[in-house]
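So, chain A:
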Amino acid sequence: MGKVKQMITINSERCKGCGLCTEVCPKKIVRIGQQRNSKGYYSAECVDNSKCISCTMCGVICPDCAIRVERSN
Partner candidate 1 sequence: MQVVFDRPKALCDVPLHYCPGCTHGIIHRITAEVIDELGIEGDTVGICPVGCAVTAYDYFGCDMIEAPHGRAPAVATGVKRANPDLTVFTYQGDGDLAAIGTCETVHAAARGENITVIFVNNTIYGMTGGQMAPTTIPGQVTQTTPYGRKPEMNGFPVRMCEMLATLDGTALAQRVAVDSVPHIKEAKAAIKKAFENQINKRGFSIVEILSTCPTNWGMTPSEAMERLRSEMIPYYPLGVYRDTDVWNGQ
Partner candidate 2 sequence: MSKVLMKGNEALAEAAMRAGCKCFFGYPITPQTEISAYLAKHMAKRGGVFLQAESEIAAINMTLGAAASGVRAMTSSSSPGISLKSEGISYIAASDLPCVIVNVERGGPGLGGIQPAQSDYNQAVKAPGHGDFHMLVFAPSSVQETVDMTYLAFDMADKYRMPAMILSDGLMGQMMEPVEFPDREVNPVEKPWACSGHKNKREHNIINSLYLKPDILEDSVRSRYKRYEQVENELPDAESYLCEDADIVVTGFGAAARIAETAVNNAREKGIRAGLFRPKTLYPFPKKELNEAVGNAKAILDVEMNMGQMIDDIKLYTECRLPVYFYGRTGGNIPSAEEILHEIEVCSMKGEKAECR
């Protein structure tokens, strides 16, 4: 049995760092990171996937289709 049952994956190359996902996350586990991607954007990152409830809100608000949400069956 794995630790992470629900998680998001952020495609940091597609992310433009707009920050909308950080505001809608009910668990406050998404933030803008310190790393720039190849386009120069500070992309969002998930700080603690173990708290993810796979509500998909971050993905729904993301204007760049940069977030995938998964959950174990």
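Going forward, a contact is a pair of C-beta atoms (placed from the backbone, for glycine too) under 8 Å apart; a residue touches a chain by one contact, two chains touch by 3 or more; residues count from 1.
In picking the candidates, the idea was that all candidates are chains of the complex that A comes from, given by their letters.
Remember, it's a predicted structure, so these values are computed and weren't measured experimentally.
A.B. asks: Consider chain A on its own, then decide which of 1 or 2 touches it in this complex.
C.D. replies: By the stated definition of touch, the match is candidate 1.
A.B. asks: Under the definition above, what is the set of chain A residues touching candidate 1 in their complex?
C.D. replies: Those residues of chain A that touch candidate 1 are 7, 13-14, 16-20, 23-24, 41, 54, 56-57, 59-65, 67-73.
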